[in-house]
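Notes follow once the structure below has been shown.
With one protein chain withheld, the remaining protein chains of the complex are depicted in position.
What follows is chain A.
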């Protein structure tokens, strides 16, 4: 993918043609450092590539706090609006993914606090009821196995859901990066991952499916 630097000075406030929401696979190949530098220099394509690359990470992080569609969309939007303003002072562009996760988590927690949903959810407590949130069957082709896996996954603690989502969304992402994003010691990730997967297998076994 070629990165062109937009020479236009100043602000980029023009209403650009509506962006298509298709995820570009090219985005996965580009170096995030290059993309952050290009976006900071005014390259909108580079920005779109960053969004394509990390939108799933931001969404997954918001979802891990069991936010519904509308709340997760709000949290995601504020996170990206702030990211635009912080492009220039990200000292280490490679840290963008950690910055995004940290900002999303803080924003999701703020939203829960403002809703006064009582005490904040205990990150280690298992999900007990998820009735207010029907499964988001965006894809009607989701099969039985995926439904059961989703149900079992949603019964995991928020901590497990976040960790597993981060691990699967960015398989190339190192434990170091995930640990920084979650603000936990890197040494704890392996054992936590194993424990979360064991619990997930237990939930699946209860529903009569092999893990």
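One rule holds for everything that comes next: a residue touches a chain if its C-beta (ideal position, glycine included) is under 8 Å from a C-beta of that chain, and two chains touch if they have at least 3 such contacts; residues count from 1.
Here is the rule we go by: contacts and distances are computed from a predicted model.
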| item | value |
| --- | --- |
| Protein name as given in UniProt for the chain not displayed, "Histidine kinase", "Carboxypeptidase regulatory-like domain-containing protein", "Flavin-dependent dehydrogenase" or "Deoxyribose-phosphate aldolase" | "Carboxypeptidase regulatory-like domain-containing protein" |
| Residue, one of A:37, A:95, A:184 or A:197, that touches the chain absent here | A:197 |
| Absent chain, residues of chain A that touch it | 10-16, 18-19, 21, 23, 39, 44, 47-48, 51-52, 55-56, 58-60, 63, 69, 72-78, 80-85, 87-88, 107, 110-111, 113-114, 116, 135-139, 141-142, 146-147, 149-150, 153, 164-165, 167-169, 171, 190-191, 193-194, 197-198, 200-201, 211 |
